[in-house]
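A single protein chain has been omitted; all remaining protein chains appear in their positions.
By letter and in written order, the chains are A and B; residue numbering begins at 1 in each of them.
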Amino acid sequence: MQKISRDSLNLGLIFTAAVLFVTLIGMPAVFDETAMIFLTAESALTLNQVMLIGIALGAGYAAARKQTGADPAALALNGAVAGGVTGLALAVFTALAAQVDLRGVFVNVSPELLNVLSFGEPGVAGLLILLVGGVALGALGALLTRLPARVQSVGVVTLFITLLVGLLQSNINSLINPADALIVTLWVGAGYLAAGRYGNSSIGRYIGALADDRAGGMRAPALRGLLAGLLAGLIVALVLLAGGSAGLEASLLVKGLWVDQSTLAGLILILVTGGIGGLAGMLLSVSPATVHNMGLAFITLLLVLGVVYAERKLSIVGALIVGALIVALQLLGRTTSRAADARHAALAAPQRRRVGILNVIVGVLILLIVPQISNLYITSVLDQVGLYILMGLGLNIVVGYAGLLDLGYVAFFAIGAYATGVMTTPNLVTCPPPGDNVIVMTQANADAGYLEDSYRALSRESVGVVVDTPAVYAANVIRRTTIVPFDSLDAAMAALDAGDIAAVVGQQPELASYLAAGSLVTSEPFRPNRTTWEPPRFTETQRAAWCGPILPFWAAWPLSGLIAGIAGVLLGIPVLRMRGDYLAIVTLGFGEIIRIVTLSDTFADYLGGAQGVTEIPSPVIDLTALSGISDAFKQPIALSSASQVYYLILFSVLLIMFVANRLSHSRLGRSWMAMREDEDVAQAMGINLVNAKLLAFSIGATFSGIGGAVFGSWLHSIFPNSFTLLVSINVLSLIIIGGMGSIPGVVIGAFALIGLPEVLREFSDYRMLAFGALLVVMMLLRPEGLLPARPRKLENHQDQENGTGEAISPPQTVQAAPPVAEAAVEGGN
Amino acid sequence: MNDAQPQPGSRLPAFINVRALERRWRRLSVTDLVVWGIGVVLLLFVFWRIVLTFGQGAYTLESFIKNVIFGLAQGSIYALIALGYTLVYGILFMINFAHGEVFMSGTYIGFFVIAAMEESGFLAEQTLLALLIVFAVGMLSSMAVAVTLERIAYRPLRKAPRLVPLITAIGASIFLQQAFRGLFGSSTKVYPHVHLYALPQLFPQLEDGKGMDLISGKYDVQFALLGNDVNLVVQPFIFVIFIVALLMMAGLYWYVQRTKAGKAMRAVAEDKDTAALMGINVDRVIVNTFAVGAALAGAAGVLFALYTYQVTHTMGFIPGLKAFTAAVLGGIGNIPGAMFGGFALGFTESVAPGLLSIPHQLKDVVAFSMLVLILIFRPTGIFGEVLSEKKA
Partner (left out) sequence: MRKALHLLILAAMCLMLVGTAAAQEEEDWGTVTVAAGDPVRIGFAAALSGAGVDVLGIDELRGAELAVADLNAEDGILGFTVELVPEDSMCSADGGATVANKFVSDESLVAIVGHMCSSACNAAKDIYAPAGYTMVSPSCTAVALTDPNAPSPVFNRTAWNDRVQAPAAAEFLYSVLGITSVATIHDGSPYGEGLVKAMEDAFFALGGDVIVDPETGEGWAINVGDTDMRATLQAIADAGPPGAIYFGGFPAEGAFLAQQRADAGMAEVVFMGADGINATAYVDAAGEAGCGSYASAANPASVEGGGYEAFVERYVEEYGEEPTAPFHAHAYDALMLIAAAVEEVGEVDADGNLTVDRLALRDAIRATEDFEGLTGALTCDEYGDCGSGADITVVEMMCPEDGEPGFEIVWPEATEGE
């Protein structure tokens, strides 16, 4: 009788705790409505079933991994025990919860939850399913460990991605239709095969000779790729000419190129795009392994999106196809990437640089067309990721390079946003709120007592009170009212036209003459206890006359970056002598100070207070001067929607990444890194700590200020509750998750930190719960970050140096750097 | 430069060490001057505002005393939470963002117990015993949460760079908040109004002979001070919290300084690897630290709820932040420092806006400016000794 080890019992208990926690929270009931894979028209594999099966399989798998022996029967038994314990616990809970009303304490233990748990079967039958299911799945999970490691890893990745596609199907089911995906793959594939693999086939040598490319350079593969692309383009064109199948008509790409133009122009356009596709395929075949795999993954993504588009949802057939594609990607990826890497290494140095540059160009081209093919939601998420990349790059300098832990980084983002908002919005500083008005009154009315009562009728933000008689009503009855004594009505009107007074509201007949001139707004004669007081309606011309933006966006944007930079210096000075966590708490305090100042009433006149800054105009690109070239530039383009601001953000991200990259290799960058390792040693080496720290703070702040400016103009309004401590923590998390001090790390970190919650939207109520758990799991798996900076990676693994330079698998515990060199807040090692 | 013989007759009093002053003066750099300049400017601003306030004459002695008492209440609460925080912080040098949630979990579980006791009437009869049970439950559940948290989120990362556990702490904090919301719903739970009568002999006239209601009693007190009569509404519970905070600090100080387990903690704080060489089971000491820290947080949570009644799944975030501020203000790892930091924070938030005639909405601005002011002159906190670079 095989021995049931204590480990599998412990594991059973751990997984029982997990399943009970998940149930008490009410996940099964909520997740039962999310369909992952549609097995048949009505029934579908729901997220709840996937979760429960996953837990049972996981229990069995974990139990088997703990076993030393490889005997399948023992493994299966232990797996079954672990799964069985979990299933039993769930069954007992369901039975118990049916009798005892737990809702007093555990709110979500509702009748539907119990119904879902027992799969709709009343009484004992449901409990049996849970128990038998637990045992069977546990055993199955255990047996999975018997599969070879390679099969296991490929299987897990495929299953995970397929389920992810199932989870997101409602978001991605209308992006690229299958015809487009196939055509692009055809073109790129043709170029790839022609340039790479079949280089030395007869045709290949012939073309090589044609291009008299003796030195094994780029010309032969490039030519082959181009020809292959053109050939593929021709095939597509021929199919179209022959009145091809309906599928081709449906393709947007072809329709865009072919149908709208005349046949000849359409033909040429298709050939050209086919050629470009071929060249891209060629490029892929000679680029380094990582870029090669990214290209391959992009093509697979296109195909997967095409599959989901076909049926607008993920059916069982669709799921199998997607799974097959992912398996092919992994198997193909490993072999072909080594070949591509070899070809890349074989290239001469200048060619290799050219390939690098071409890769960057293709990458940016793809980035440029993303908003055209994706919907507004994905573009707005990418916008937010872009803004967080900007902030991440700035904080990466402060924490990643200079090692100064900054927990109040959102302050500079807020300063940038408010600076641009105030400078470009007309209604704040430049002109009083619409409620302002002035009461003009004759002595007769004053004697009749209207004066004192009409003050009360005035709304609180009045600008001045004019009395057209020498008697001045001195008492400042209404707060924030400044009394502007004019000795005559005409003087008051002159002041109005000069814009000193916002408006004049009066009730005298002789005011009528001014009314005609449109320079005056009046409301019907008001009685003191009016409750129907309506603030006067200002015509657009009047508002524009008084209030105008201080600066257009394009001037305010760099200025806000500068203002944020100055604020960075101002924060930097008091903290020069502080280190480590003392620095962290002061910067945290600075962040809170800025948030409360923008929220407070005292500064409400300038910063909008609790009502925030609204009606921020979006940046306008006025190219009417070039209107001769094409009618697209006739009227000025306002970057208001997410897809338009995307390009603004893309431009700033590319620019700032370039600046940050140059900085990290500059003298200043190296002095930061020295300072991060050890301040005292850096000072001993002659690095001026004060300048280095202040520069780090101000450059980091400038990047964040630039991001803030775009944030305000994109959303047309900014409120204090967008600049909380959680934003600073999010930015800090993204640079640590991405990998300290590495620019690609910041990009990956931003995608993880901002993209993940959006992906988890499918979990509805449990979005933040899953996000918190994933944050912990990510850090446990990769302590040094997803894409650590090169020096940091080497430092961490100098004891596991292996010759091939192969990506070093992360050891479970990263070996600590020698204590002496550990800086106050060592950013990474 | 050896020291010249001190000339007889010109000896300054012993405590002014001339050589030390000289050495410090020579080492002053421009940054020190600039930074101290800013400090002085801040101080001048404070004095100017105080003079302005008294100039307007609106600020009465009575409201000053009231603000001081309110500050005492708020300060004791911050001190209680900071004590639990600084223990873990002082040993592991980890900004434990999840401490707020450990504080909340004790309060939340305590609520279910006290609500059940109130319904069954047990709270009314055996108030003291009931309160002790609630405290025990609160501390135990906080300890359970903290130990599990340490086992899952912090232990595997002990060798990782210092900022990595910071992220798992943030993840754990979000997870715990949402877990409690998922389990127990998002509505605000309310602690019952507890009445604990004591010393009827001393206060026969109060509560018709039952003695002073220590917890939810509020009594009018009139007395004359410096010429103007002051009438206050005093809640004895404020002094109860103050005394409990003092007791906890003393107990913790004794535990860390005098007991063997405390010595092990200090050793681990000094250097984990060397401590391990000395035969200290570092893992157990760290778990022990977490447990003691969490117990303090649990007790602070129950007291907090008895004082403010409202319990929600997000109540831990802001107190956790204030505890972090108080712990750093008092000097990292310094137990009396945490206590003092908590009081300094509480007093500033209550007294400063009135005294400096700054609108009360900006009380956190004043509190953090005061923090910057103190850290300018004492870069390692009020009681923080100048630690070796590794620990700062």
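Note that in this section a residue touches a chain if its C-beta (ideal position, glycine included) is under 8 Å from a C-beta of that chain, and two chains touch if they have at least 3 such contacts.
The structure presented is a predicted model; accordingly, all values stated were derived computationally and were not measured.
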- Option from A:L650, A:L663 or A:A682 whose C-beta touches the chain left out: A:L650
- Task: Could you tell me which of A:N10, A:T34, A:S110 or A:N177 touches the chain that is not displayed?
- Result: A:S110
- Query: Where the complex has a chain not shown, which of A:A17, A:L147, A:M294 or A:L376 is the residue touching it?
  - Reply: A:L376
- Query: Residues on subunit B that touch the omitted chain in the whole complex?
  - Reply: 56, 58-60, 63, 66-67, 70-71, 73-74, 177-178, 181, 185-188, 190, 193, 218, 231, 233, 235, 304, 308-310, 312, 314, 317-318, 349-351, 353-354, 357-361, 363-364
- Task: Write the list of subunit A residues that the hidden chain touches.
- Result: 103, 107-108, 110, 170-171, 357, 360-361, 364, 368, 371-372, 375-381, 384, 434, 456-457, 459-460, 478-480, 528-531, 533, 537-538, 543, 596, 599-602, 604, 609-612, 614-615, 621, 623, 630, 632-633, 637-644, 647, 650-651, 654-655, 658, 711, 714-722, 758, 761, 764-765, 767-768
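One rule holds in what follows: only the chains that are shown with their structure count from here on.
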- Note: subunit B sits from subunit A at a C-alpha centroid distance in Å of 37
- Please name which positions on subunit B make contact with subunit A in the complex. 30-32, 34-35, 38, 93, 95, 97, 112, 152-153, 156-168, 170-179, 182-185, 271, 273, 321, 324-325, 328-329, 332, 359, 361-362, 364-365, 368-369, 371-372, 375-376, 379-381, 389-390, 392
- Message: Going by the contact rule set out above, which residues of subunit A touch subunit B in the complex?
- Response: 21, 24-27, 105-108, 399, 405, 573-574, 576-582, 584-586, 588-590, 592-593, 596-597, 599-602, 678-680, 690, 725, 729, 732-733, 736-737, 740, 765-766, 768-769, 771-776, 779-780, 783-784, 812-816, 819, 822-829
